[in-house]
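Just one protein chain is left out here, and the rest sit where they should.
Take a look at chain A:
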Amino acid sequence: MMTDLTDLGIVELRDGFAAGDFSAREVATAFSTAVSAGKALNAWIVETPEHALAAADAADADRAAGTLKPLSGVPLGIKDLFCTKGVQTTAASHILGGFVPEYESTITAKLFAAGAGMLGKLNLDQFAMGSSNETSAYGNVLSPWQRAGSNAAMAPGGSSGGSSSAVAARMAPGATGTDTGGSIRQPAAFVGISGIKPTYGRCSRWGVVAFASSLDQAGPMARSVRDCAAFLEQMAGFDQRDSTSLDLPVPKWEVGLSGDLRGKRIGVPKEYRVDGMPAEIDALWEQGIAYLRDAGAEIVDVSLPHTKYALPTYYIIAPAEASSNLARYDGVRYGERELPDGANLQEMYAATRAAGFGPEVKRRILIGTYVLSAGYYDAYYTQAQKVRTLIARDFERAWATCDLLLTPTAPSAAFALGDKSDDPLAMYLNDVFTVPSSLAGLPAMSVPGGLDAAGLPLGLQIIGKPLDEQGVLNAGLAIEERAGFTARPGAWW
């Protein structure tokens, strides 16, 4: 074989397969082998080589018959938050232990209908609550990256940490992620890959285990902007089973890609220069500004005055919605049941939830229950929803003077596993740059910008107007073309 197939991205695999350079079975076999060989990273909860091979055989038959589909020949990783018919789906929580959905999420159904196969279900922070993949009931995911001269285990980011680790380690050419407050973008930044959270409502939430419904949005994670565009086209689209799904056609984002930003104004929000930000992050940001200027864009200073309130707003709204959404795990209809001797129904609920949820999930359910409880609802929840209006208004005002925003994706490079896990608040602060655009429902993406002094990847974030995924992808492409990010982790696992 001329090249290692696992080095190829989604578009290269799709096009090389269509051109007859290799068979889909060869591709699925190569990636399934990489998955089996990567167990030290703990990125997968369930491996499904049989699914990938069956899709590959169908793709090979389709190619022979001249009926290729948009993702024929491409195997993918699926975050274990997407319900997959006949394949265990746990949200990385014991409370869904043994749950085997009788139905397929809209997004996985679309991907499979587009010809993609599934390599397995990817580990994540439990119920997508976390920024380091340390809250999973199935153990920590390790990043394939390590600091120069150290073998300390690094966080792959979260909550889509299995997705980021698997794609960076070339166990999958792409993986689905979900993003509630940064769970696609921050892990993508931590491992040097790309990921886009589209506009809220672009991708159906149907069959995706719910965390905070007004924020949850699925999106693709892959190793290039073009791969993200092609992948997102197959995930997005109207779904009548999701009440907040946008009834709009899916643009041809891949065909529309252009790194020529002449005529575009890029806003640089001054409030994102937070205290204590490492000089390397600041330098990365300046580099990103230079890249976009070189691509023809005009750089303008903008102000998003309510930025500092985004995190506390998020940590009221997200737990409030989570406490409501997670009320369904009662030990009656699915998942684990804990039934102490002689327990009545109420005691069964409480014992089931005590045994099934991890500490971070319990913490957020309790915060959510508290801020929604009688006497506190207005002071916390209503106040947060009002501040959320102001945060969204900040962005609307910024669009009067710019078309896109450029910021760092995270305030630091990846940290070591264990560094922040004892301090929930320190962990929450890692989402400082990704949460505001989530609260406003805006499309936002992370692309690799470079490496820090320790050799760890750093990401740049582009935020766009509602529905302007194309603008976001194009600016991402302009950075990608100039950053020339080819660094990859050594295969120590």
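Some points to look at:
As a working rule, a contact is a pair of C-beta atoms (placed from the backbone, for glycine too) under 8 Å apart; a residue touches a chain by one contact, two chains touch by 3 or more; residues count from 1.
The rule is simple: contacts and distances are computed from a predicted model.
Chain not shown in the complex: UniProt lists it as "Aspartyl/glutamyl-tRNA(Asn/Gln) amidotransferase subunit C", one of "Aspartyl/glutamyl-tRNA(Asn/Gln) amidotransferase subunit C", "Flagellar motor protein MotB", "Xylose transport system permease protein XylH" or "Biotin-independent malonate decarboxylase subunit gamma".
For the chain left out of this panel, the touching residue among A:Lys39, A:Lys252 or A:Lys386 is A:Lys386. Within the whole complex, the absent chain has one touching residue among A:Thr84, A:Gln146 or A:Thr199, and that is A:Thr199. Within the full complex, the residue among A:Ser36, A:Ser373 or A:Thr401 touching the omitted chain is A:Ser373. The omitted chain makes contact with just one of the residues A:Phe17, A:Phe82, A:Phe231 or A:Tyr315: A:Tyr315. In the full complex, chain A makes contact with the omitted chain through residues 98-103, 199-201, 214, 240, 243-244, 246-247, 306, 309, 312-313, 315-316, 323, 327, 330-337, 339, 343-351, 353-354, 357, 362-363, 365-367, 369-371, 373, 376, 379-380, 382-390, 392, 424-425, 428, 439-441, 466.
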